[in-house]
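One protein chain omitted, others in place.
For clarity, chains are labelled A and B in written order, and residue numbers in each chain start from 1.
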Amino acid sequence: MGKWSRFNISSVVLGFAFLYLPIVILIVFSFNESKLVTVWGGFSTKWYVSMFSNRGLMDAAWVTARVGVISATFATILGTMAALALTRYTRFRGRVLFSGMVFAPLVMPEVITGLSLLLLFVAMGLDRGFLTVTLAHITFTMCFVAVVVQSRLITFDRSLEEAAMDLGATPVRTFFAITLPVIAPAIISGWMLAFTLSLDDLVIASFTSGPGATTLPMKIYSQVRLGVTPEINAVCTLLIAVVAVGILIASIANKRREAQRIVDEQAALRN
Amino acid sequence: MKSLGSIRRSFAPWADPASKPYISFESITKKFGDFIAVNDLSLVIYEREFFALLGASGCGKSTLLRMLAGFDEPTAGRIMLDGQDMRGIPPYRRPVNMMFQSYALFPHMTVEANIAFGLKQEGMPKPEIEKRVKEMLELVKLEQFSKRKPHQLSGGQRQRVALARSVAKRPKVLLLDEPLGALDKKLREETQFELMDLQQELGLTFVVVTHDQEEAMTMADRIAIMDKGKVIQVATPAEVYEAPASRFIADFVGTVNMFEGKVMARDGSSTTIDAGNGLSIRTDNGGDAATGNTVWYAVRPEKIRVSSKKPDDQSLNAAEGEVWDVAYLGDMTVYHVKLDDGRIVRTSLINSQRLTDDPLSWNDRAWVSFRPDAGVVLTK
Partner (left out) sequence: MQRLAAAVASRLVIAVPYVWLLVFFLIPFVIVFKISLSQTAIAMPPYVPTLGFSDGISGLFDGLKELSADNYIWLTEDSLYFNAYLSSVIIAGISTILTLMVGYPIAYGMARAPTTLRPILLMLVILPFWTSFLIRVYAWIGILKPEGLLNQLLLSLHLIDQPLIIMNTHTAIFIGIVYSYLPFMVLPLYSALEKMDYSLIEAAQDLGCRPSSAFWKITFPLSLPGVIAGCLLVFIPAVGEFVIPDLLGGSQTLMIGKTLWNEFFANRDWPVSSAVAVILLLLLVVPIMIFQQAQARAQEQGR
């Protein structure tokens, strides 16, 4: 494309500064000596220590992690199936309704989703707790997975599948050997998106969760109204650090593999 | 060792009444909704033939290929392969392999894995697969790239991987969908000969779909020219070029000068055609045209001589005009001569000498002439 003008660069830089400012403040004040989130009292890591002995916080974090992993996994499976259904099968009964149901949660206000799911659980006689909040999260995150996987499937080159079948692979084997691996990155991003949304959700969890299954956002919210200590900052900073480290490891592993391949090739050439 | 050309010259199963067709399309029709892609088409292909389906986009050649591969079922008619009816047989059970136009290399697999894929599907034991893959890599000269992924290869390298993958299973029939389309000119020429060598070496039947007539003429034993879902002519390259069956083919393959006229007289083997405005053409290749019929006389540019003086030989057909355009192409020169009645005749001259004896330039008066056997008479 054309030149990257000064206006463009500055809008991107300013934009990202705006986006990241609260996060930076968050991280900085997690090391705050004093309890306040706006007055710097000196450097201290004591909140990281006390965070681990805060039972309520740790329990909530554990619940959130479990709900996140389980719901993200099921949401990914269901969302991928929905995406496949929508892109591969252009005519089936009730397709319009199906399509509507898959994409509506993308924009539905969370209070409506939360309320309706709660009323369903009550009508079904289900006690609110771990199961109900997980079911709720699966339902509202699967549509995000569907969108991500669907946009990948639309650009997927069908001739790859034809080539596989031409070489002797049955349709089922073609799906698992060719289609799935090629769209795997989209499925993985779908999982990560579903996990993040579950991790972050307050409203739906408040409606659909119950005693013993308090999620981290619910815990944080209850404390935010009262006044929060930088322990919360410490928890969030840790979360960011885990994610950042994860990405770093993934990209290092990738670079190593590439370097190894080049070395192998050079060796082969010399022989 | 015999040269490729000598082997090919003696290969002509279509002329032998005793030879049985290997592939046969019997009254094949394919409709997509209301659109008729292939219209009651019948065609036979013999074993070990290098067969080309030639036509413009939309003529149905790719559809025909896909039906042979098994990706589409014909709406009517049947396809026979080695005596077996292919109806209902899915692509993964046909003894046919295809090389795709886009190569369709599996992006998440290495070159090795791509080539080995088909072999794995048929349950070949691992050591044998390794051996065969090595063979294929040597065949296409890509041994050191075996561990690369498709996105790390150049266009030409990807094409060779696609080729290796499609012949790895040693199929009886190999289908190639516009195999050279994505390559640049030089590479295309080299690859054409490589493909021909490969076909002879492996003893396979090749069916190539192309819109490039030069490609078809270079590589194929026989060419089927298609238009709007039908086969117009099936013949060897020489026959197609020198004896086209219709104006469409004469015009489609190579360039041609077309003179429309009426048959004035038939005298033994010689036919006289009145091509209008005083131009009278005498030809030995009159065919079946009866006196009074409207016919078209097609003569190729290289069969026409151009000179500044009227030729002495009275048996030649000749006409006078003015040099309208000259295009110097290095190995040959193309002259467009505008006859006095306004018609433009295209002639080409091989530059067999560095300095020509008879230099012609724009607006010079010139004579075009050709022998009675130079062209053909077409009735359709």
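As a working rule, a residue touches a chain if its C-beta (ideal position, glycine included) is under 8 Å from a C-beta of that chain, and two chains touch if they have at least 3 such contacts.
In this text the structure is predicted, and so the values were computed from the model without any measurement.
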item	value
Contacting the left-out chain in the complete assembly, out of A:Met51, A:Leu199 or A:Ala213	A:Leu199
Of A:Met51, A:Leu117, A:Ile178 or A:Ala213, the one touching the omitted chain in the full complex	A:Leu117
Selected from A:Gly56, A:Pro171, A:Pro185 or A:Gly212 as touching the chain missing from the view	A:Pro171
Missing-partner contacts on chain A, residue numbers	1-5, 7-9, 11-12, 15-16, 18-23, 25-26, 29, 37-38, 78-79, 81-82, 84-89, 92, 94, 98-112, 115-117, 119-120, 122-123, 135-136, 138-139, 142, 146, 150-151, 154-155, 170-172, 193, 196, 199-200, 202-203, 206-207, 216-217, 220-221, 224, 228, 232-233, 236, 239-240, 243, 247
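As a working rule, only the chains that are shown with their structure count from here on.
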item	value
Whole-Å separation of chain centres (CA-atom averages), chain A against chain B	55
Contact footprint of chain A on chain B as seen in their complex	69-71, 90-93, 96-98, 100, 102, 104, 106-108, 117-118, 121-122, 143-148, 165, 169
Chain B-facing residues of chain A, complex	157, 159-160, 162-170, 173, 177-178, 181-182, 184, 261, 264-265, 268-269
